[in-house]
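All protein chains but one are shown in place.
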Amino acid sequence: MLSFLRSIKERDPAARHNLQIILFYPGVKAIFWYRIAHFLYVKLKLKLMGEFIMFIVRMIHGIEIHPAAKIGKRLFIDHGSGVVIGETTIIGNDCTIYQGATLGGTGKERCKRHPTLGNNVMVGAGARILGNITIGDNVKVGANAVVLDNVEAGKTVVGIKGRTL
Amino acid sequence: MLSFLRSIKERDPAARHNLQIILFYPGVKAIFWYRIAHFLYVKLKLKLMGEFIMFIVRMIHGIEIHPAAKIGKRLFIDHGSGVVIGETTIIGNDCTIYQGATLGGTGKERCKRHPTLGNNVMVGAGARILGNITIGDNVKVGANAVVLDNVEAGKTVVGIKGRTL
Partner (left out) sequence: MLSFLRSIKERDPAARHNLQIILFYPGVKAIFWYRIAHFLYVKLKLKLMGEFIMFIVRMIHGIEIHPAAKIGKRLFIDHGSGVVIGETTIIGNDCTIYQGATLGGTGKERCKRHPTLGNNVMVGAGARILGNITIGDNVKVGANAVVLDNVEAGKTVVGIKGRTL
């Protein structure tokens, strides 16, 4: 827990101290409840109970995580409003996800239909990573980028910059 | 109602059974309340009442639908957080809209200033369909795509994919 708080202070310059992070970071609260909902859904097969918890979290914090998603250590969802993480998503350790990002499906696949993220992946605001694709370690995905194919470890994927008229 | 629930199960692989859909799908709740608000606003001219209901729905579920919008049968708003549907929007039957999508205006038009969607249109996450334009039947609009012109029936409009550096 302390290593998680320390890692947030390294990742967010607006983080002032542990109390503030615990009280006011929606992404920290959403992950806390996801851990409980995931345990209920996957280990105890209390699916409706896990879904209920994440429904309430989405209502309060605007962050939607399917309780069956597999999420590694120290995931930091910053701001987080509008984030959607689908049922068959797998996320490694030390990833950072910003507001409005989607780890979702294309609607064409069944079974494993959401992305797999390695460790230390950064997903920018409004980025859409869709389908059963693999995003390697240390990849950075820029704001509003649409990603539909595998990305090799260490690469950066940028959204297209606006054009000045 | 049953045909609506069945159509959701066809469209969303994460949908397990009717009870789960009725309890935990924000888009289903938003549409339910929109039907009531639309009746109050348009038929009974209780405009403030209709607006109040949709204000509460937006607060709880993060989905904003103007009570005067005209929406056909079996619209499925999946995930739905951040969706905005403007006052003069017209939506056909069997459409699907994902989180973060906007059916909005460009700020340059008055009166009919929002889009008209045909039947069976799919609007991807974060897509922005703006202005008094017509989107034909069976059109698919990809994630984060910006659409400012009419689209013929059956076409697919894709957002620009991120570029790997």
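Order of writing sets the chain letters: A and B. Residues in each chain are counted from 1.
Here is the rule we go by: a contact is a pair of C-beta atoms (placed from the backbone, for glycine too) under 8 Å apart; a residue touches a chain by one contact, two chains touch by 3 or more.
This one's a predicted model, so the numbers in the text were calculated from it and none came from an experiment.
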In the full complex, which of B:26, B:62, B:92 or B:118 touches the chain missing from this view? B:62
Identify the residue among A:40, A:85 or A:122 that touches the chain left out of the display. A:122
What residues on subunit B make contact with the chain left out of this view? 47-48, 51-52, 55, 58-59, 62, 64, 66, 81-82, 84, 86-87, 100, 102, 104-105, 107, 110, 113, 126-128, 130, 141-142, 144-149, 151, 155-160
What subunit A residues would touch the chain not displayed? 11, 13-14, 16, 19-20, 23-24, 26, 60-62, 79, 81-82, 98-100, 122, 124-126, 142-144, 159-165
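Rule of thumb we're sticking to: only the chains that are shown with their structure count from here on.
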Using CA atoms for the superposition, what rotation angle relates subunit A to subunit B, in steps of 5 degrees? 120
Measure off the straight-line distance from the CA centroid of subunit A to the CA centroid of subunit B, and report it in whole Å. 24
